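Mind having a look at this structure? Questions to follow.
Note that one protein chain is taken out, while the other chains of the complex remain in position.
Our next item is subunit A:
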């Protein structure tokens, strides 16, 4: 939350969008309410935004808006889970996950049939951490269990996934967004992932392959 802020005026100058567009995107929930920060400045009350977040969001909107309607875009950015289901074959075919991650997932959860979005998300996160070499397959199972048991509790709200290690023992933590957490010195934070961001990436990936 030491994010650098940018004023509305600077933002419009920088991106070339108009006031009308900005307000329209706000109405369509493409830009979350929390990003509109009202602060007093020397000209009176002004609206500010977290700089990095808003610039990357606007960049994405501008790049994608030709292909998708605003409502579809809003879907991509919302942290709630889309109604979608794919079979294991489709997941592999569309290169959303690899067979290694899928195997680990299937072993951990004894899952059958097609995958709902929430499940795909678990596999997607697993895939990501396995690929980056941050976790072993054994730890992957632990991850799958954590996500299956506790992720639904966040019910559409954004949360963060944390992986810590102390003396080689791994632990997964799911916590609500923007909460502060401190560890003792022996603890190493290996991974810190925003689930909303992963959800967004996954939705884009599914969107590209389908339709």
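What to note about this one:
Note that contacts are C-beta pairs under 8 Å (C-beta built on N, C-alpha and C of every residue); 3 or more make two chains touch, one makes a residue touch a chain; residues count from 1.
Definition applied: contacts and distances are computed from a predicted model.
Considering only "Probable membrane transporter protein", "Bactofilin", "Extracellular solute-binding protein" or "Branched-chain amino acid transport system permease protein", the record for the omitted chain gives "Bactofilin", by its UniProt protein name. One of A:27, A:166 or A:192 touches the chain omitted from the figure, and that residue is A:27. Among A:45, A:63 or A:179, the one in contact with the hidden chain is A:45.
Interface residues of subunit A with the unshown chain, by the touch rule above, are 8-9, 13, 18-20, 22-24, 26-27, 43-45.
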